[in-house]
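Below is a slice of the complex: some chains, not all, each in place.
The chains carry the letters A and B, assigned in the order they are written, with residues numbered from 1 in each.
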Amino acid sequence: MPHLVILYSGQLERETDMSALCNSLASTLLAAHDDAGKPAFPPGGIRVLAYPAAHSAVADGGAASLAAGGSGDYAFVYLNLRMAAGRTPSTHKRVGDALLMATKAHFQPQFASRHIGVTLQIDEGHEVFDAKHSNLHPLFAPPSA
Amino acid sequence: MPHLVILYSGQLERETDMSALCNSLASTLLAAHDDAGKPAFPPGGIRVLAYPAAHSAVADGGAASLAAGGSGDYAFVYLNLRMAAGRTPSTHKRVGDALLMATKAHFQPQFASRHIGVTLQIDEGHEVFDAKHSNLHPLFAPPSA
């Protein structure tokens, strides 16, 4: 953890570089800090995955866009970050604001040229079982004294 | 919001038109109303996404189907609608019943000809951070007086 999953309408796959967005958001999570100024997340636990939808439908199917002189084609992006419970509301807000800023920056060309909606939400996990098996975390362990 | 995400076994991609299902369910959400008879959801916030699984496994792998004279091939569909917290139980039920009816209508040929299971669930989001950035909502704003 944290896991950031990005679901989006398929036409964006051709209009923007979603791998670049994944890298940008992973960097944002790496740089995030808690209220004490320490890293908000363990580096080895940061994971961002993006999935274009095979099929999608948005809003009214395009009628309002066409009426407004648009193309009738809506795009949208849903970003969901799930992290372990226990961080402070101010950390949630700092992380969320930073992710939103990076996301808006990435999609600036789309916001300037097409109909698009972005929603970003952060959930605290309330799992009843949690297990990890990884050889990533040791890469980021501080050297022993 | 609301976001309706549809996950399904991959063979259905060849057996039915999932884009049509997305459109049907978006229309269902558009038409849904709350207890006061007003739209249950803002039109610009309605998003439906569908994802065929690259790999899947259902139940016992086909043994019971074969024993019953079936093909041994199970299909299934999981529909999850996430909406903001705060609507009434009767609105949840009205929305859920309408979505289930539209889904059953769509898959009527499959239910008549193969083994298939459909599960529909509605979650209220309890996110700790929520942000939206969109140029869709203004398309649906009532004209100012």
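By definition in this document, a contact is a pair of C-beta atoms (placed from the backbone, for glycine too) under 8 Å apart; a residue touches a chain by one contact, two chains touch by 3 or more.
Just so it is clear, the model here is predicted, and its values are computed rather than measured.
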Since all chains are copies of one sequence and 2 are in place, the complete assembly in this file amounts to a copy number of 3
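Just so it is clear, only the chains that are shown with their structure count from here on.
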Between subunit A and subunit B, what's the gap in Å when you average each chain's C-alpha atoms?
22
Which of the residues in subunit B end up touching subunit A in this complex?
1, 3, 5, 13, 18-19, 21-23, 25-27, 30, 43-52, 125-137, 139-140
What does subunit A use to touch subunit B in their complex?
7, 9, 51, 53-61, 64-65, 67-68, 70, 74, 76, 78, 81, 89, 92-93, 95-97, 100, 103-104, 111, 115-124
